[in-house]
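Take a look at subunit A:
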Amino acid sequence: MSLLTFAKIELHNLFSKPATRPYPEQPRNYPQRTRGHIENDVETCVLCGICSKKCPTGAIQVDRAGKSWSIQRFSCIQCGYCVESCPKKCLSMLQSYTQPAERKTIETVSKAPVENQNAS
Partner candidate 1 sequence: MSKRSIVPFGPQHPVLPEPIHLDLVLEDEKVVEAIPSIGFVHRGLEKLVEKKDFNEYVYVAERICGICSFMHGMGYCEAVENIMEVEIPPRAKYLRTIWCEMSRIHSHLLWLGLLADAFGFESLFMETWRMREKVLDMFEYSTGGRVIFSVNKIGGQRKDMDNDMIREFLGVFADMERSLKELVKTFLNNSAVNSRLRDVGFLTKQQAFDLGTVGPFMRSSGISRDTRKLGYAAYPNLEFEPITSEVGDCYARTDVRIREIFQSIDIIRQAAAKIPNGEVAVPVKGFPEGEYFMRVEQPRGEAIYYIKANGTKFLDRMRVRTPTFANLPGMLETLKGCQLADVPILILTIDPCISCTER
Partner candidate 2 sequence: MPENIIIPISPEGLLEEVLKMKGSGCRLVQICATRIEEGYEMSYSFGKDLDLYTLRFCIGEDVEIPSVTEIYPASFLYENEIHDLFGVPIKMISLDYQGTLYRTEKKTPFK
């Protein structure tokens, strides 16, 4: 039983740098493995639909007729199961998190039609 057991730690804290970061000025460096959000490189995507079948929450929809791939950002749980099972490896997990928003939206990326590519 003793008093002042915490004094040493307190004194140490008084003369050392804070454990926290000044947040907005110094943004966080995410480690390389951070599961932030999914991006689809739609040009390599073949719209096979495996990702939408594997997704545990059903956040991904693939429209083969409309040549588009869409994701519900706020349903996605960042498990990375789709990235792992993608046969073309066009899905990737990026480090930054989904930004907060006022309402849940569906994000769609469409494959550019072939003739447009030729035109440009």
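To be clear about the criterion, contacts are C-beta pairs under 8 Å (C-beta built on N, C-alpha and C of every residue); 3 or more make two chains touch, one makes a residue touch a chain; residues count from 1.
If you want to know what made the cut, all candidates are chains of the complex that A comes from, given by their letters.
Since this is a predicted model, take the numbers as computed values, not measurements.
**Q** By the touch definition at the top, subunit A has one partner among 1 or 2 in this complex. Which number?
**A** It is candidate 1 that touches subunit A.
**Q** In the complex of these two chains, what residues of subunit A are touching candidate 1?
**A** Against candidate 1, subunit A makes touches at 1-3, 5-6, 8-10, 19, 30-31, 33-35, 54, 56, 77-81, 84, 93.
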